[in-house]
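Here it is, the structure in full.
All protein chains but one are shown in place.
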Amino acid sequence: MNLVMKNKLLIPISSMTSEENKTGSWRFLRPRFENKTAPCSAACPAGEDIPQIEMLTAQGEFKEAWEMILRENPFPAVCGRVCFHRCESFCNRANYDEAIAVHTMERFLADTAARYDFHPPAPVASPRQERIAIVGGGPAGLAAAWFLARLGFQCDILEAASEVGGLLRWGIPAYRLPQDALLQDVERLQAAGVGIFTNRRVDETFLTDPGSLYQAVLVATGYGKGQMMGIPGETVADVLEGLDFLRNLREGKQIPGEGTTAVIGGGNTAVDVARSVVRLGGKAVIYYRRRQQDMPAFAEEIRMAIEEGVIIQELVSPVEIERDGSHLVLSLQRMAVSGEEAGRARVVSAGGSSEAVEAQRIIRAIGAEPQEPWMAPPPAGPDTIVLSHSRIVLGKGQRPVLYTGDLVNETKSVTHAIASGKQAAIALDIFFHEGAAAVASRLAGCTVGDGSSQSLEIYLGGERKLRSNHVVGYSEINTDYFSFAPRIRQPRLLIEERRRSFSEIDLKISAGLAMQEAARCFNCGLCNNCDNCRLFCPDVTVIREADTRRINYDYCKGCGICVVECPRNAMSLKEEADQ
Amino acid sequence: MRRVIEGSQAVAEAVRLSHVQVVSAYPITPQTHIVETLSDYCEKGLMQARFMRMEGEQSCLAALIGAELMGVRTFTATSSQGLAYMHELLHWSSGARLPIVMAVANRALAPGWNIWADQTDSLSQRDTGWIQIYCEDGQDVLDSTLIAYRLAESVNLPVMVMLDAFYLSHTYEPVDIPEEADAYRFLPPYEPRFKMSTADPHSFAGLVPPVSYMEMRHDIALAMEDALPQEVQIEEEFASIFGRRYSALEAINCDDAEIVFMTSGTITSTTRLVVQKLREQGEKVGLLKIRLFRPFPTDLLREALKNAKKVAVIDRNFSFGTSGIFAQELRSALCNFSPKPLVFGYIAGIGGRDVTPAIIESIYQTTKSTATPDENGVWAGLKE
Partner (left out) sequence: MDAELRERELMHSGHVGCPGCGAAIAMRFFLKAMGEKTVIVLPACCWSIIAGPYPQSTLDAPIIHCAFETAASTASGVRAALDMQGDTETKVVAWAGDGGTFDIGFQALSGAVERNEDFLYVCYDNEAYMNTGIQRSSSTPYGAWTTTTPGRDWKKMRKKNIVEALVAHRIPYVATASIAFPDDLIRKAQKAREIKGSRFLHIYASCPTGWRIPSELSVKIARMAVQTNIFPLYEVEDGKNYTINYKPREYLVREYFRLQGRFRHLTDHDLDQIQAMVDEDWQRLLAKA
């Protein structure tokens, strides 16, 4: 066929893809990836990156999860046991089924670290010249030392007792915090180069003149002295101070415990004393002036105390102690509720005559105060910087003295002590880098969410700095992507086993259970690479690059499906013009 | 091999010899023998083809469009209502430049069910871009079907091959059936100029905006223009292999004719006899058989009729509001030509009515004695 044809077979067949059209020009709303703050992190006094920790745990990345804790909290083994887990009260999942057992997860990670001998990564900050003296080796002092070491400082802890730990070593019974759990965390400090000097008591003059060795002093001596009740007979034999009682137990001394012990007070110390008495074979009765629900001790501790046989007598106040031969007689006045204030009862004497009870011994645990008056921070003044969890006094010669821990914290807890130590450490770093005037404002720039918890990672300019401070609420979670799953039940010793010894009550959990529980976490505000955004995009504009994603704005039409289908609100949709 | 077969069978033989791979079928009188025969061939293995028993004519053509796009040779047959039903897809086939071949048994359109010979069905589809061939006898039908594939595949346009209902479809005639080898030589296996494949994926026949559509349509027009010289060359090749020569037009006794009949289909056979008889009576009469209707062979017609004074077009069809369609097309072809004969249009044989030699003769007499043609055409053989 040699005829030349006029027709060219011009047919409607494609020769290019649709990528010629830059449909991004259609957009009037722009989605973007925006990690936000989870309510648990904002609630944690130490500002731990809890959603990230749970995410890593769920993926089996236990070492990474553990390292994530250490960025903000040096004591996972301690906190995993004795922290009052405020985070769980703010957990969004509680609105869906049950809160995540963050507490249990932290304990698991600490146990795993101990088992596999994890070591923390080296600090990112370069070494500094300054050397800091830390008076008191309790949770605040130890935490401050850790954070100062992370910031490059050299520190020496000067501890009056024979071992560091403070309340952690001497004030919390072994069934809640065994010694080797504390040792794990303390050994890490020593490995980080922190100097620890025990049996070193300092006096008042040290604060103003610590010698040329130190450029700052941190006071973290805590509330180590029990308060007196101020009633007649308080000083007779067998009337003991709760903190002393607990320390003696921790020192391994033989303590008589048979018979009935009356415990006065409603805080954790009182409950710890009572539960220890049970383990010594005795009977413990707690006498508290308000209602049981007003007791400042952790609710879970109270519940377990009652399970173990501790009796709680509420609305009674001690008026007098007398000896009667081999036992003591405690006179109690009935109290009555006269009103409520912030959920706690105000009580007044109910009138009528007092009641008397008998006991082998009476242990008071009504409160504590600094060991020495000079340890208390001075009132605010022109030379002081008052922060949320610490106070800086700029002494003569410009050598700062910082007060931390129970000395300054309104809420006296281990985790608040850690928060305090962290804040003091960061404050010192700012002070030495930029001067006193910058401290408050710089600290304000590295809080987590809307609260007062400081994040060292944010201070150091890490990934968390990029996150929005918006705290994700439950309504912002797309619960379509979750199914009901019960919270892990903490395995424990049986009640009978608990009463018989000081062995740790909460048992270890398996990695499988830990991952299962951690997987329940919504990871509020934090991308966990679920890929929903990428998969559901009708325009194929979400591109994966290694472990992250980006949106191809040449084509994104701003439909917003990615933002709605993100289960954990790790994206935002804003007006295009605002970009 | 020479055998006495029905026109329908002749179609089937040609389809078999063309190594068609996909046949779609929906029955409509009087096409049924075509598809039944093909079904039989497939069942007996005489044809290696997929025989698709579709649920309607539109689906028949749709299936072929799909199959042809994948690069296989296809065939279907229909008639009247079925062809009308396919209308949308007739446009689609040519627009998609697919070399589908379809046999159409020219049958009248309802209402008033009428299964007999009438060309209105295929002619009312003359705008759809299909090449149209009108056959006169059984041999013509067989040969034109083979030729249709060559022609279709050369210009990428579909081809309709017409055979009158019953007069061709159901009439037995002696037909020379080509040998396999000869048919193969004339029509080798299909090599598509384009097809769809997953190895090189494209989108075909999507949205074409005004900036691009016109060129594609113009290309179809060019393909139709190309069909004329292609047809000549193909007929030449056919003649050299089989010894039978076909063309767009066949002129009989036209050189000195004053009046020329223009006919198509089986009416041509009868008219040949009438012309012979009239010639014996001394009339200067000729016959122009038109076989290729689309593309309309304008130049050839002008050449063939340049000496005629009058043309008597016999249309077995009608376009309501104007006239018989062959007449209309002829008038249009002669419009800008000079000198040109007067075109007398006659409508005969509508709905299968017999077009007898007497009617044809009377058409001659009327033409001879009338000075000015009736533009609406004269309906021959109407009852009073």
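For reference, chains read A and B in written order, and residue numbers begin at 1 within each chain.
Please note the rule applied: contacts are C-beta pairs under 8 Å (C-beta built on N, C-alpha and C of every residue); 3 or more make two chains touch, one makes a residue touch a chain.
Keep in mind the model is a prediction, meaning the values are calculated, not measured.
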{"item": "Selected from B:Ile5, B:Val22 or B:Val313 as touching the chain missing from the view", "value": "B:Val22"}
{"item": "Residue of A:Thr17, A:Gln129, A:Ser212 or A:Ser326 touching the missing chain in the full complex", "value": "A:Thr17"}
{"item": "From B:Ala205, B:Leu228 or B:Leu249, residue that would touch the chain that is not displayed", "value": "B:Ala205"}
{"item": "Absent-chain interface as seen on subunit B, which is shown", "value": "21-22, 24, 48-50, 52-56, 58-60, 62-72, 74, 88-89, 92, 196-198, 201-209, 212"}
{"item": "Contact set of subunit A toward the excluded chain (per top definition)", "value": "12-23, 26, 478, 480, 531, 534-541, 544, 552, 554-555, 557-561, 563-565, 573"}
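Rule of thumb we're sticking to: only the chains that are shown with their structure count from here on.
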{"item": "Centroid spacing, where centroids are CA-atom means, of subunit A and subunit B in whole angstrom", "value": "92"}
{"item": "Complex interface listing, subunit A residues touching subunit B", "value": "1, 3, 5-15"}
{"item": "Residue ranges of subunit B touching subunit A (in the complex, touch as defined)", "value": "96-97, 154-156, 193-194, 202-206, 208, 212, 215-216, 218-220, 222-223, 225-226, 229-230, 233"}
